[in-house]
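Have a look at the structure below, then the notes.
The complex appears here minus one protein chain, its other protein chains still in place.
The chains carry the letters A, B and C, assigned in the order they are written, with residues numbered from 1 in each.
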Amino acid sequence: MANSWSDCMPAEARRTEVSLAIAGSGGTGVMTIGELLLATAASSGLYGLMTRSYGPQIRGGESACFLRLGRAPFDKQADMIDLLAVLDWHNIERFQEELMLTPGAWALCEETETFPRPELVQQAALHPIGWKVLLAHVEGGKGRLSALVFGTLCHLLGLPRTAALKALADRFRDHGDAAVEANSRVFKAGWEWAAREWGDAPFGIVGTGALPHGACPPASGVAPSPVAIGPLPGPQARGQTPRADAQKGVSPPASPLPWLLTGNQGIVIGSLVAGLDFFAGYPITPSSEIMEELSHYLARREGVVIQAEDELAAVNMAIGASFGGKKAMTATSGPGFSLMAEGLGLALMAETPFVVVDVQRVGPSTGIATKTEQSDLWAALGSSHGDNPRVVLAPSSVRGCIELSIQAFNLAERLKLPVILLSDQFLAGRTETLDPVPLDAIAADQRRLTDEVSASGRRFAAWDEAVSPMPLPGTPGEEYIAESTEHSPRGWPTSSYQVHRSQSMRRLSKLEPLSEQEGWIEFLGDPAACLGIMAWGSTGGVVREVVHVLRARGTPVKGIIPHLLYPTQPKVMQPLLENLDTLYVVELSAMQQFRHYLQAFYRLPPTVISIARAGGMPFRTAEVLEAMKLGSEQQIAHSEDL
Amino acid sequence: MANSWSDCMPAEARRTEVSLAIAGSGGTGVMTIGELLLATAASSGLYGLMTRSYGPQIRGGESACFLRLGRAPFDKQADMIDLLAVLDWHNIERFQEELMLTPGAWALCEETETFPRPELVQQAALHPIGWKVLLAHVEGGKGRLSALVFGTLCHLLGLPRTAALKALADRFRDHGDAAVEANSRVFKAGWEWAAREWGDAPFGIVGTGALPHGACPPASGVAPSPVAIGPLPGPQARGQTPRADAQKGVSPPASPLPWLLTGNQGIVIGSLVAGLDFFAGYPITPSSEIMEELSHYLARREGVVIQAEDELAAVNMAIGASFGGKKAMTATSGPGFSLMAEGLGLALMAETPFVVVDVQRVGPSTGIATKTEQSDLWAALGSSHGDNPRVVLAPSSVRGCIELSIQAFNLAERLKLPVILLSDQFLAGRTETLDPVPLDAIAADQRRLTDEVSASGRRFAAWDEAVSPMPLPGTPGEEYIAESTEHSPRGWPTSSYQVHRSQSMRRLSKLEPLSEQEGWIEFLGDPAACLGIMAWGSTGGVVREVVHVLRARGTPVKGIIPHLLYPTQPKVMQPLLENLDTLYVVELSAMQQFRHYLQAFYRLPPTVISIARAGGMPFRTAEVLEAMKLGSEQQIAHSEDL
Amino acid sequence: MAPLQPKDYLSEQKPIWCPGCGDFGVLNALTVAFAALELPPEKLAVISGIGCSSRMPGYVHSYGFHGIHGRALPIATGLKLARPDLTVIVTIGDGDAYSIGGNHFVHAVRRNLDLTCLIMDNRIYGMTRGQVSATTPLGDRTSTTPYGSIEPPLAPLVLALAAGATFAARGASWEPKRLAALIEQGIRHRGFSVIDVLSPCVIFRPEDRTDLRDHITRIGEEHQAQDRFEAMREAAADDGRRLGIFYVEARSTYWDDWQATTRAAKSQMVGIAGLDAIVARYVRRET
Partner (left out) sequence: MAPLQPKDYLSEQKPIWCPGCGDFGVLNALTVAFAALELPPEKLAVISGIGCSSRMPGYVHSYGFHGIHGRALPIATGLKLARPDLTVIVTIGDGDAYSIGGNHFVHAVRRNLDLTCLIMDNRIYGMTRGQVSATTPLGDRTSTTPYGSIEPPLAPLVLALAAGATFAARGASWEPKRLAALIEQGIRHRGFSVIDVLSPCVIFRPEDRTDLRDHITRIGEEHQAQDRFEAMREAAADDGRRLGIFYVEARSTYWDDWQATTRAAKSQMVGIAGLDAIVARYVRRET
């Protein structure tokens, strides 16, 4: 069968990356294929990013995965799909919004199936394949469509056959040798059929095991993001491995075995590195994976995990454990985060450190549990009554999830207050290929206890950096009461306004050193550019890519991605904003929470333009570029007029 | 006995107002005396404001009340105390922070008691009185110290004796004639003793029944606030009494019987006027009074009040009742408000209107239950995950509590969303004398139902003003599901990002007309002034007084007090800010929540100076004036640098 | 008009439940009970929280509220107090009812408003993919108890009876006819009816399809306890796999008592005159 496309894309685009989607109904193995491809690519030196999408049925419903593979690390999905494999057409329209195909993309499907939704693939070249027939001819082939499609795709993508077979064997090892062998046979049938049909690797990427040649497939048209996330130096810890050392270790090593991790898994790793002892949580999508994974691993590391009766209990259990001297965490998503508001205030007042992860999803209320948004920012800053000077961190990649989890614990323990780590579904649910992070090189702070100096009668007094040491229950002579009501330096309840005033100022001043610390604001592009673009969290990915594209086009531009949202950092941020005329603020919040946050705390350039919309789908690079070309965001959100 | 002060205050200061404090331990009748004075003053044509302060013991502990009496309405306490009556000295140091005495103030006390804390009254002229002896000489005088002191004070203040006796009789009517008579006898003893001792009314106010003459008592040194709170026109209601009419009625009538109400009572009255049907709540200081009062009255007006098991239940009960077609409310304070975060999001998403009152108190966490603060602003704006475009209203006087409660219901019902009414302990707990508000002149909106037009299949579609009518359960053919998850215009759950996007925009656009409506921002002083001062909520009172003082000194100044905090009102606010060079932002929040809110949403003048501190005590006028004279707030809070 | 058939109580929404999910049987039983009681859809309100089970309101043709996780009972309480004329049914999961919503459950039971509460108890968190619930059997491995659950499962009907339930029953989703009869009785009961429904999750507890089915026992009509504590014993028997109505008590509802205690106060202060009277009381109170 001949290729139906004729228009060749520029060579450099096609060589550096490729994007594909696989869709099908329950049990067809959509996710298995995606994960196998990612693993095979990783062991062949290719980076990748995979996102997953499910229909509303809990199990057995339709699902789709989206892969982007290439020679540099990714932290966003591809704008468009070059290659689509449809395992069956059932309910595929559910993914319509996510399935933007490159003009001339290929769509593989079963040739005997009717093809009900032409509008879904209208720009694509349809490649009906006799998968059923092929399977029937392989011994033990029945029910192994995923291995067959995997084989076909591996060939199309120019992935090395040995690596693919290894990945397959790893995957099915637990199913026994027979399963591994049957799958290998099916794989080979798929591979060989593709080789016969299309010759060598029409979607291959330069430098992969099998170089592409001959064919000229479409490409997503967007260059990869070469900007690595800068290390985030933490504040100096007292009497510990200097942080600087730790951070140096983060630069990409030449490890032969890259990591494949989701953002949630990154948080699991990071929190374990930080020395997590205690986790209490309540299930909620898309954060549950954190608790589930910790349920496995924390017990093996002498820690405790408890599923609480609700989020109110979870947050207060974490606080109780922290009072007991343990590093404690909870993780949740929007609705659970709302329920934790009162607990956050308690931890602030009682100065019991802990970390809460909020994996944001579409809101308000129960919203859309499986889709991403960045609309919990105001809640992270403002939830819980009263003045709550707390720390809010926001990673923008899986590596950031690891690093900022460690920082979160360090800051919590050092400042003795709650730290909020704002992740989101897009970070949490995607699998990224990343270079290994040398975990032993990152220092985890230990809590400053009263071992050396007594806090007796001064538990809530102003010490150096306003933070007093914390007595460990069990220590004689250091007994104190952690107080939720306003209290004297000794910890006794008071209704004195003078005491309240000085304690409020002390709680605020705990954040001062951090607010001036360098290294929390990622900056990329041209320092002298007049054009700036800013985002936070997972939307950082699109900003990196936009900066790359614009600079490739010769437009000087500056990208800014803050990873510490509170305390704010005027002394660090303001110089970065100095020479900007125009600042684009990109965010997944219809209310423009980030833009208003920036206005509240920073002096912004004369023109500020929001590229803001409700979530549900991460930004595409083209979407942002288009909005910038318009020079105004009216199609995306409100105008820049206040 | 002769007066010990010699320095006469300017006559006009002394004539327009007087301030006094009464302190004593449990059972001495401190509050009774204060309330009797307020009532007597009111029926003599004097306005007044009384605040209360208690020690930590629930009952029987020390307490103090603070009164300000004068010829114009007040909405803040006096800066300093001219006249102090100490019923006993037990634990009086608890009130040290609140007891700032005017130089040369009078302090009355029992002559046989030792006087343990000279520093408390060092600037005052001490007047030990033989109260015990006097009481012993009156028939039935035992245990009636409060009537005796009331008598003494009435004379000192020049309050009419008949009015005082009437107030006394009203107060003790339920105790029987004997009690009334005994109290009257004691009162007269106190009055006559004072008359003998000091002649006529040394603390009298011009125009009161008994004119002051002879003596020249000290005065608090600050002029009264003559600026009445402007009427707050509400948006046009469809098919109802035009709002304009309603609002006209608010101008002070010449009623012979002024009202004495706390802010909480104002909210009770307002919500009843608005047509409240259903109240669910959970006790919490200082909001409980609202539930307690409604428990009495709502049943008498065919409504229902339920004390829920917690605030999570309370807010969801209100939502359920609203779904059933009733006007619903809950009231709480900080900690309870934090627990209501998730419910607020539900009401927003399901578009079930209701009103939540948050009577702010000192935070964070359990803070100080009985003291005021303005630190729930960020929580009101940002609590609950996701984009929550809701309405936030903030009264700044007792009259405002009445009016804004009505508006709160009207807006909730019209826009079908939750409305937050941010009161605070200073508003809630003080008793103000105010001119009667003609309640029948204020129109209460009715919910727009599907009587005239069907919402079938379009309950969550964009209608005119983006708000669809709401079917009343029981109406055939209009059945629908109120949905907490994102939903189509018909109300079916969806995970489509396009639908989420358009529904998010629709929810936002519901607020647009309100954001442009005039009448929500109180403005006072000189329109062309370069100097501005802004505050919200109960701190509005001090701004009114500062504007008055500055203008009296010849300094042009503009005061701005927004009563609608969300949606923001750029079109209305921006012109008010236009010609300002310097804006002082006054608030009781150490984190400067209001200032940052203003920066987030408005273009502020070149110099913005925070006069911000933790709560616990309302601002004194002199405190603000002093901070302004400094030209920078460093002693109060941070500098104006970002 | 012809009487409504069970199918007339189905909405047009297609359930998202996995094929074989027990909740289909509950939907079926609900529609049968509604038809048997000839309830007009517009006088019916189905209220839920969040979970697979809590999707129920969307599938019933009636008014409804798909609320937030754990808070269905307060929503239903507010609705019923506002609108005693409506028939209010609460359809929630074991997570909704016994874990996050446990406090509302206890207090709603105690309050004894005329509500019917169906708990689709699949002994697991279905919607969030298989975490332990308050009714998961001891020792079971779930996605959050990889080493086996160590919290003894709650006995929900014992808890309900301890909180003062006036109607406590258990049914099974695989017997929709019997379940419909239970629901019918629950709705007819004046007061708060607790109906714990064994409704297996075929995905995360596939073993329950047989494990539950093969071990159920029934309480006979004649055994129905007149004593609360005996009823608890029955309800706890056979590890909570005994079906039937365990306890019924005729007691005035919260609404009855509200009416009775406030009757004298009612209509005393209506209209603007009532408002004036209230203000007058405040003014007097302060004198």
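Assume a contact is a pair of C-beta atoms (placed from the backbone, for glycine too) under 8 Å apart; a residue touches a chain by one contact, two chains touch by 3 or more.
Please read these numbers as outputs of a predicted model, since none were measured by experiment.
The chain not displayed here makes contact, within the full complex, with A, B, C. Among A:Ile269, A:Leu577, A:Ile611 or A:Val624, only A:Ile269 touches the chain left out of the display.
Screening A:Gly24, A:Pro56, A:Gly343 or A:Pro489 against the full complex identifies A:Gly343 as the residue touching the chain left out. Only one of C:Leu161, C:Met269 or C:Val283 touches the chain withheld from this view, namely C:Leu161.
Touch with the chain omitted from the figure is made, among C:Arg71, C:Arg111, C:Arg170 or C:His189, by C:Arg111.
Within the set C:Cys18, C:Val32 or C:Ala134, the residue that contacts the chain not displayed is C:Ala134. Among A:Ala39, A:Ile205, A:Val391 or A:Val467, only A:Ala39 touches the chain that is left out of the view. Seen across the whole complex, the unshown chain contacts chain C at 99-103, 106-107, 110-112, 134, 147-148, 150-152, 154-155, 158-159, 161-164, 229-230, 232-233, 254, 257-258, 261-262, 265.
Residues of chain B in contact with the chain left out of this view: 56-61, 282-285, 288, 291-292, 295-296, 299, 305, 307, 309-311, 335, 365-366.
Mapped onto chain A, the footprint of the missing chain covers residues 35-36, 38-40, 166-167, 170-171, 257-261, 265, 268-269, 272-273, 277-278, 280, 297, 299-302, 304, 306, 308-310, 312-326, 328, 342-343, 345-346, 350, 431, 436, 439-440, 471, 473-485, 492-493.
Throughout what follows, only the chains that are shown with their structure count from here on.
A separation of 46 Å divides the Cα centre of chain A from that of chain B.
Distance from the chain A centre to the chain C centre is 39 Å, each centre being the mean of its Cα atoms.
Residue numbers of chain C whose C-beta contacts span two or more other chains: 50, 68, 70. For chain B, residues that reach two or more other chains under the stated contact definition are 312, 342, 345-346, 350, 484-485, 493.
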